[in-house]
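What follows is one structure encoded as structure tokens, with my remarks underneath.
A protein chain is absent from this complex, but the other protein chains hold their places.
Chain lettering (A and B) follows the sequence in which the chains are written, and residue indices restart at 1 in each chain.
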Amino acid sequence: MMRLGPAGRRIALLLGCLLATATPWAGAAENAVDFEDRVIRMVLPQEPPQLDSSKATDQVSTRVLGHVMEALTRFDGQGRLVPGVAERWEIRRDGATFWLREDARWSDGSPVTAADFVFSWRHAVDPKTASEYAFILQGIENAEEISQGEAQITSLGVSAPEPRRLEVRFSRALAYFDKLVAFATFYPLKESFYRARDGRYGADAEDMLFNGPFVIERWDHGARLEMAKNPHYWDRDNIYLNRIEFPYITADTNAALNLFKDNRIILAGLDSETMENALDQRWRIERFNDGSAWYIEFNHREGRLTQNWHLRRALALSFDTYEFINRVIGTPGNLPGLSLYPSYLQGAKQRLLQEIPPPEPVTDWTLARSHLEKAMAELGLTEPPELVLLTGNSPTANKQAEFLQTLWKDALGLTVRIDRQIFKQRLAKMTAGDFDLVAAGWGPDYLDPLTFGDLFASWNLNNRGRYANPALDACVRDAQNSVDPEARVRAFGCIQRILLDDHAIIPTYERGQIYVIHPAVKGAIRRQTSPDPDLARAWLEQP
Amino acid sequence: MSAYTPRPEDFAPLGAQDAAPVLVRPSLSYWADARARLLRNPRAVGSLALLALLGLFTTVGPLFWTVDPSTQNLDRISEPPNLSAEALLIDRGQRWPGVEAEGWPSAPDPAWLASPTRTALDAPEGLSVVGTPHTWSVRLRWSPVENAAGYQIYRNRYRPTALNELGLPLGDRWSGAEVSYEDALALEPGVYWYSVTATDGLRESPHFQTLRVEVERALPLNAARKAGLLAPGDGEPGQRLSLPAHPLGTDYLGRDMLSRLMHGARTSLFIGLLAPLLYVLFGTAYGAAAGFFGGRADAVLMRLADFVVALPFLLFMILFRVASGVEAGESGITAILVAMVLLLWPATARLVRGQILQIREEGYVQAARLLGAPQRYLIFRHMIPNTLGVILVTLTFAIPTAIFTEAFLSFIGMGVAPPTPSWGSMCFEGLKSMLNSPHELFFPALMISLTVLAFNLLGDGLRDALDARMRARE
Partner (left out) sequence: MGRYAIKRIIQGLITIWFIATATFAAMHAVPGDPLSNEKATTEAIRKNLEARYGLDRPVFPDQYFIFLGNMAKGDFGLSFTQQNRRVNDIILDAFPVSAQLGVLAIAFAAIGGVLLGAFTALKRNRWPDVTVMLAVILGISVPSFVFAALGQLALVNANDALGFTLLPVAGWGELSHMIMPAVVLGLSTLAFLTRLMRSSMLEVLTADYIRTARAKGVSEGGIFWRHALRNASLPVITVLGPAIAAITTGGFVVELVFAIPGLGRAFVEAVQQLDYTLIMGTTVFYGSFLVFMVIVVDLIYGLIDPRVRLA
């Protein structure tokens, strides 16, 4: 027998206290699916920075918000627009009207009124709120002026003449406004509640009010988040699940796969490294297009070598998008980068890219070299120039940058220097124009081609390469101001043609993702816009 | 213990002696003795041999193994260790346009689609391979299915027997008339099982057709010529070519692991050796100054050291690494080096100061001082030789810490920037693919472990060898 001395006893006491603070040993085994109580469990890739819908910008926040809030309209599992808080609506050239349903309720039981939308939208454009998504309201009367601090927030073109009628006035045509309002920035906020939280709205579960299918019941920051069915939600009869829990917060794909294997979570994303492992487990592997288009952006600022068209063409001609998706990325579901527009976008009648087919990309190193020689002659260089490729610090970014570096060395004898930076430093360098090439991607905010189409307009602040082309700007204006679907498709075609002919960017790929999902979970929706994945209307079937 | 029985001789008186007894063992200097004892320690000798091998590996190795560590080979991604490989030469002609079933409707009859009693679609018949399947392309075709709006193509490594075993969802066809698919997704030599299902646009049919395909390694002619495996104009499609060996396999871009390990060793050992050397030297000078001058200077100097010691090491390491703002094309090695030196010197400084203070009070130093020895003599004759042992041991144990720190920084994405390889960053990259290609993690981790092990054992041996108490005990 071991007898403990005074020190030993103290240590034992300390350990005892420690054990006591931890909840009992493996209390209830938290399986991925609880059929009896209708609970599913998932992993969140990171802690939601905040859940104030007027300020939310990232995918995790909008994913959580998408389960607990409801906008005027929403998208169903087939990607069709269906009524949300609004029962019906009407989009005109100069404005829109939304008629709100009678039984829409906040989680405190009070009705959701048009005034809640007016407050929320005004709040979002208010420069004092400093919402990064204020730009998404542009097109509503005075939105731009207000966010510049040049007009009163009450002058925003939105009003509530009746509690259940919302009137919107446009400063330019917004043909896609009904799709746009499904976005998180357009969720309602209840003014009295919002003001009572005194700047803490969205910081904790009790600092929020919900009008969606679920409510957040528990939010332990950085550790877990739990949602429970909202008893006041108007469509509660079509909500099967009682709870959605996120007991894990990690971005590590290996950890997520291990949790899935361990029957702890219902869904895990796969990458080229974990893919084989999933195959060995005999799981059904699903694939979906996550909506983002990826490309290499050139710096078009004055004095940059990449201003030269021949140089850009040389770089583009040496790149083979098929080799890139098949061998460098190496996971199924990625589509070749043919255009700025991803393939799922809808045109007037068919898919957009069927109506304006982009040219098949050409890979020709000999031709590329001749363009490089022309570029060198124009630039007065005797040797191939050195270029800086700005990139992030994730393993994927490293791999792609290393591939491109060697590719251009082999094809053109160009030296590419990799500038690897952490997220915010990369953004700062992109904004400052401190790069020649940067690997970038864009995900849609709303399901209209314009979310991609206006990206390279000279006035768009997200145009980090500062590409400026009056012809392209004119096409963007056409697409913005027109309500005729055919005319808009023509404008989108014009934008695509100019970008590709001018090699303003090199499209690299259209991202697809693969994942595994618990076989009992049905009706999980993966989509290109937030919330993704959407499990609000999922149900369980015993295998 | 055996008892000693005294004999009468023991009590006989001693005669007069001519000379003092001759010393049979020559006097050993401190260092000669230490060296002798170090060399008697088998583990220390082993570690020295290991370090010598590592040194050869990094310096002489690249002279013999001349593969360029940055040459990518997308045909041979994440290959396990091998000594030879063979490839079929191919001509990468035009992209395959695919096969279209002529006159076949692209979408099902709407009336049929609307009927609630419609049955699941049949499995596509006649699944077959077009041309030779190889690692650059496997071309499949099948017969169209009635009422199909499209097809899904899957691939697996084993024969699927159920729907959940179809494997990777490679792609889809959004027309009932498009009845072919070209797969080029990360193909490796070996056997694949392809499956095709039909979909009516709303639901995917549970019936599938499977085909076994043996894929051969291939190499496009122009790639072979570019890599110098063929003379220009040489070779013909259909010929076989033997490829260079990768004794330790390849990484995620098909680069040679052995060569990358050799070059990575330069980074890791550069940081691992130079950083400790610099901060131990600085710490020694600093500590010696403080200890020697004493008094107010000592107080001020040691206060500053206390401040630096209080900085949480890893947190500041990360902060400094980020703050240094590594520019394009730089590896960031200097930044890591500087950060380590800035943060780690005080431990040595404290240790050396303590030693100096102690030695200063020793009788032999006092005696030397009383005899009028100059400062310089005191420092070089007594202080330095007597602290050198401690410093040497500190240095040896500091090397593993530096190597680990570099690896840790790589682990959180703040290590040396690509394309510079380092063992730490190779480990980190290998970690992700640990299950599929363990060699990508195993070899760099082994290199780190061997190096650290060698320095730890050497440190142990040095400590024992330099310990004056051990000397007295023998």
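By definition in this document, a residue touches a chain if its C-beta (ideal position, glycine included) is under 8 Å from a C-beta of that chain, and two chains touch if they have at least 3 such contacts.
Here the structure is a predicted model, which is why all the values come from computation and not from measurement.
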Option touching the unshown chain, where A:N142, A:N211 or A:N254 are the choices: A:N254
Residue among A:R164, A:R264 or A:H503 touching the omitted chain: A:R264
Residue in contact with the excluded chain [from A:Q425, A:Q480, A:Q513 or A:Q528]: A:Q425
In subunit B, positions touching the absent partner: 306-307, 310-316, 318-320, 322-323, 325, 400, 404, 407-408, 411-414, 424, 427-428, 431, 434-435, 441, 445, 448-450, 452-453, 456-457
Where the unshown chain meets subunit A, residue by residue: 2-3, 5, 7, 11, 14-15, 18-19, 21-27, 29, 43, 46-47, 49-50, 52, 55, 57, 127-135, 147-149, 199-203, 207, 220-224, 247-250, 252, 254-255, 258-259, 261-264, 393, 421-425, 427-429, 431, 460-462, 464
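In this section, only the chains that are shown with their structure count from here on.
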Subunit A-touching residues of subunit B, taken from the complex the two chains share: 70-72, 74, 77, 95, 156-157, 163-171, 184-186, 226, 252-253, 322, 325-329, 413-414, 417-419, 428-429, 431-436
Interface residues, subunit A side, partner subunit B - complex: 253-254, 271-277, 279, 282-287, 322-323, 325-328, 330-333, 360, 388-390, 393-395, 398-399, 401-403, 405-406, 410, 417-422, 425, 435, 514, 519
